[in-house]
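One chain of protein is taken out of this complex; the other chains stay put.
Coming up: subunit A.
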Amino acid sequence: MSLLDGLGDTILISVSSVVLGTILGVFVGLAMTYGQKWLRFIVRLYIDFLRGTPVFVLILACFYILSVVGVDLTAFQAGVLALTLFCSSHVGEIVRGALSAIAVGQTEAAKSIGLTFVQTFIYVLLPQALRQILPTWVNTATEIVKASTLLSIIGVVELLLATQQVISRTYLSLEFYLFAGFVYFLLNFVIEQAGRAVERRISIP
């Protein structure tokens, strides 16, 4: 039973981090592409800092440092926050790349039929960018699933920690570690296949 709970937490952590991280990441990518110089500079620092820091350290920082400055998060919340920030830096970078790869003529054509900047972004640029980033984004999602194991160090009973708890009761370490490994593989396999399926569906003829 506790293994199932652990799996549930792993899924919940991964899904929330990827969803929140992607939304935040789109804004990060937008700021990098269209922001004023000072904004781009700040966001660049944000991206480089998050990408240059081990996720392990990010998790500890979100859990311990935030509580020192008076923001009390549960271990679960702190973990999701860390993974969300990590995810947003990756998504931000790939969104920026995808947006700057779209020909400037697309924006001009959109403007010339009277679309505002926001409309141009939503209906013309984003759909093209999302198609382009999908493969890399799926990759990021699987990285997040793997990184979710690190939440065990701050005591979140996700799949890995739940497995270790079962092992400490049963002493069947090989069997349960193999089982956990297999479940992680399965999760990421499903994500990748779903990604491919979506990619095929939305590919532009």
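As a convention for this text, a residue touches a chain if its C-beta (ideal position, glycine included) is under 8 Å from a C-beta of that chain, and two chains touch if they have at least 3 such contacts; residues count from 1.
Simple rule for what comes next: contacts and distances are computed from a predicted model.
Colleague: Mind telling me which option in "ATP-binding protein", "Ferredoxin", "Alkylation response protein AidB-like acyl-CoA dehydrogenase" or "3-isopropylmalate dehydratase small subunit" is what UniProt lists for the chain we can't see?
Modeller: So the chain that does not appear here would be "ATP-binding protein", according to UniProt.
Colleague: Which residue among A:8, A:54 or A:127 touches the omitted chain?
Modeller: The one listed residue touching the chain not shown is A:127.
Colleague: List the subunit A residues touching the unshown chain?
Modeller: 103, 105-106, 108-117, 119, 123-124, 127-128, 131, 204-205
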